[in-house]
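Every protein chain except one is present and positioned as in the full complex.
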Amino acid sequence: MAHIDKTKSIADVGDGAAIPIKSDRGLFTAWRIAFVGAIGTLAFLSFYKPDPYLNIIKFVPDGIVVTFKVTVGAILLASIIGLITGLGRISSNRLFNGAASLYVEVIRGIPLLVQIFYIYYALGRIVKIPDLLSAIIAMAVCYGAYMGEVFRAGIQSIPKGQMEAAMSLGMTRGQAMRHVILPQAFKVVLPPVGNEFIALLKDSSLVSILAVADLLRRGREFASESFTYFETYTVIALIYLIITLFFSKLIGIMEERINAEN
Amino acid sequence: MKMLKMLAAVLTVTVLTAGAAFAAPKKIVVATDATWPPMEMVDKDKKIVGFDIDFLNAVAKEAGFTVEFKNTAWDGIFAGVEAGQYDAIISSVTITDERLKKYDFSMPYIDAGQILIVPKAEKGLKIADLKGKKVGAQIGTTGAMEVKKNAGVELKTYDEVGLAFEDMAAGRIGGVVCDEPTAIIYALKKDEYKSKFKIVGKPFTKEAYGIVVKKGNKELVDLLNKGIKAVKAKKADVAIKKQWLK
Partner (left out) sequence: MLKTERRVMVQARDIVKLYGRFKALDQVSLTIHEGEKIVIIGPSGSGKSTLLRSINRLEEIDAGTMIVNGMDLYNPKTDLTRVREEVGMVFQSFNLFPHKSVLENLTLAQIVVRKRSKDDALEKAKKLLAKVGLSDKANAYPGKLSGGQQQRVAIARSLAMDPKIMLFDEPTSALDPEMIGEVLDVMKDLANEGMTMAVVTHEMGFAREVADRVVFMDNGAVVEEGTPEHFFTNPDHPRAKQFLSQIL
């Protein structure tokens, strides 16, 4: 099964997080230390110095909710955009292929922060949509390009014989994609998509620049009024760390399950 | 002996020159968030200009020091003075009790108040009338704190006040609160916004701006106050006001 190697290699692409899997002992131990350490530090600080630490923790929860909304919304939308882009990138239709490639090329050439600013305020000139939705769209448009490459690699990792077998049974290309290629590709891309999810979770802090009241924004608001910059950013950093460690663990478990199935 | 004399002469010269250096005008590094027209902003030549800039330069001239301005984001501008990245802040900073606990201020150098700007079609006249809507203000400003006092009005904080106006133009928020001089620039002078926004009511806070220095830096506070007093006595600030605020 040659394509398992490819699965691995595309799973390793991306800067989402170091996924703790059991075979990597060092990382596995590091994960435990970091996760328990972060929660412990947060608990210790809020117990021994409730002012300002406990006040900060009490101030930011609705920001965590917004961060989740942005992340989950953007990853779903980016997956749809990414799937279409990925299909476009391998399509033999020149127009479709060209459009998808251009999109990937343009998006990857512009810093994320600039894109977010641009899409957010450009959208504001065209249509009236709420700020949170605008932020989600901005993130999704940016991440869609990266997801497109993940999907393209995933589809291309399925051996050519699968498409040939499906077509020789009389299926159209579309039917073969839907029933044969994509179900297999989804399994392959699940770990890298999980990785993108974590990268997006972290990058979602950029929407705080759009005055969307996410975790970072709430932290900045608290700090700018109480002048407790150091304390606030300590808490914000620890909360982000706990969340990303939690999800990287979840993805690690998922990845191991899929590998076990194969 | 000759050698000794030479040495003595050299030493004397050295000491004198050093003394002269100490007596030369002191340079003070001052942070400002140049996104707050007309008080402080960046002009076409990327120079930091505005009322605060001209005023502080006038103060410096009177008190005998020079100023180097440093454009700094508002969010975190206070942390920088605490960390010693610069000596002072002049950036339309309202003197408040909260801030006085943490920092020292010069004497007030100008009065200003917060005011509400809304889209032309809005009928409300004060923040409380905008219940159920979002109202924008720059993060960590007295304007933001004023919005927060109104239950039922959701505060939305921006890094720059200009972004709040842009969001109001896009229909994402129902009002913006900022200092009156800034409000005039955005609501009455900018071509893009003139037809869309209006200023409602009068300034609803009584505020005075001061120059921020690190807690305990009495020497600098005294120097600044000496300059401010001299400027006011000479009425040197009248021309500056005329240039920027009308």
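The first chain written gets the first letter, and so on, giving A and B; residue counts start at 1 in each chain.
Please note the rule applied: a residue touches a chain if its C-beta (ideal position, glycine included) is under 8 Å from a C-beta of that chain, and two chains touch if they have at least 3 such contacts.
The structure presented is a predicted model; accordingly, all values stated were derived computationally and were not measured.
Novice: The chain left out touches which of the shown chains?
Specialist: Result for the missing chain's touching partners among shown chains: A.
Novice: Thinking of the whole complex, not just what is shown, which of A:V65, A:V127 or A:A165 touches the missing chain?
Specialist: A:A165
Novice: Pick out the residues on subunit A that sit against the missing chain.
Specialist: 1, 159, 161-162, 164-172, 175, 179-180, 183-184, 187, 262
The criterion applied here is as follows: only the chains that are shown with their structure count from here on.
Novice: If you average the CA atoms of subunit A and of subunit B, how far apart do the two points sit, in angstrom?
Specialist: The answer is 40 Å.
Novice: Hey, which residues of subunit A end up touching subunit B in the complex?
Specialist: Interface residues on the subunit A side: 121, 123-125, 128, 130-131, 134, 209-211, 213, 217, 220-221, 223-225, 227, 229.
Novice: Taking the complex as given, what residues does subunit B use to touch subunit A?
Specialist: Listed in rising order, the residues of subunit B that touch subunit A are 74-76, 78-79, 82, 98-99, 102, 136, 139-140, 144-145, 156-159, 163-164, 166-167, 169-172.
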